[in-house]
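Removed: one protein chain of the complex. Kept in place: all other protein chains.
Entry: subunit A
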Amino acid sequence: MQIYLPIAEVSVNAYLLLGLGGMVGVLSGMFGVGGGFLMTPLLFFIGIPPAVAVATEANQIVASSFSGVLAHLRRKTVDLRMGTVLLIGGLIGAALGVAVFNYLKSMGQVDLLVKLCYVVFLGVIGALMFIESLNAIRKTRSGAKPKRRKHNWIHGLPFKMRFRTSGLYISVIPPVIVGVLVGILAAIMGVGGGFIMVPAMIYLLGMPTKVVVGTSLFQIIFVTGFTTLLHATTNYTVDMVLAVLLLIGGVIGAQIGTVIGARLKAEQLRILLAIMVLAVCGKLALDLLIQPAELFSVGTAGGH
């Protein structure tokens, strides 16, 4: 069934969009990532103009994250306090990121920067997570007890706060810094930032994996909601019809994903996310390295 998208001004297959939304929704519920880093390139591929894809994707992430958060709230796996601290950092970071983005845009080549950002961050995070979770799986197989988290310099910082759900008593400085950094990257790369936030929470803040997913989703809702409004009011690129089709699939997928996620072990969850992140990274890297079949591309005037 073909559906004409009023803002994107293209006609697409409705079932294809429902399917894509569902697939990304499952990943969102399982891993606590918005799925933007996967969905946006997929939308480009089926012929949605990039500007519309990025903006509408943000709107869809709001829906799937909200659906996921509700499921996590019921299982009490959202650290609202930690989420709020991260969010404060995230909004500051997003504002900074937009400024950086506009500065780079004035210099040209922002397109390339975004792609390189993707390749570098997806590559580094994916590889680190892959190695770590492989080690963790090997340790549980050999029967060795998992190591307790060690005290390090992070625990010596001031402004300590108790995060009951995460079982942490740490300074608010590291989560705020993590939030700011993720916010900057999210604004530049046009994604929710879950795939950076999740590993940062696990490895930098030492939060338990089960809590990380819900907390990340909680924070993503607000960042992507903010982004949606920004795109709708400045670029007029949010396509409601496209968003609705994607989010119907997305919200159902997110619910299924949460159920799957609850049945998997934390290490398995992490290694799957790592493999997926590495796959997207590999694809983007190949695009940059291999000579494209068509050297020319068409864009709207002044845009990239």
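Everything that follows uses one rule, which is that a contact is a pair of C-beta atoms (placed from the backbone, for glycine too) under 8 Å apart; a residue touches a chain by one contact, two chains touch by 3 or more; residues count from 1.
Please note the rule applied: contacts and distances are computed from a predicted model.
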TODO: Given the choices "Membrane protein", "Phosphate-import ATP-binding protein PhnC", "Cytochrome c-type biogenesis protein" or "ArsR family transcriptional regulator", state the protein name listed in UniProt for the chain not shown.
DONE: "Membrane protein"
Open item on the list: Among A:Ser65, A:Ser133, A:Thr165 or A:Ser216, which one touches the chain that has been omitted from the display?
Closed with: A:Ser65
- [ ] With the full complex in mind, choose from A:Leu122, A:Ala136 or A:Leu247 the residue touching the hidden chain.
- [x] A:Leu247
- [ ] Considering the whole complex rather than only what is displayed, give the residues of subunit A touching the chain that is not shown.
- [x] 1-4, 6-7, 9-11, 47, 59-60, 62-71, 74, 109, 111-112, 225, 228-229, 231-234, 236, 238, 240-241, 243-244, 247-248, 251-252, 254-255, 287-292, 294-304
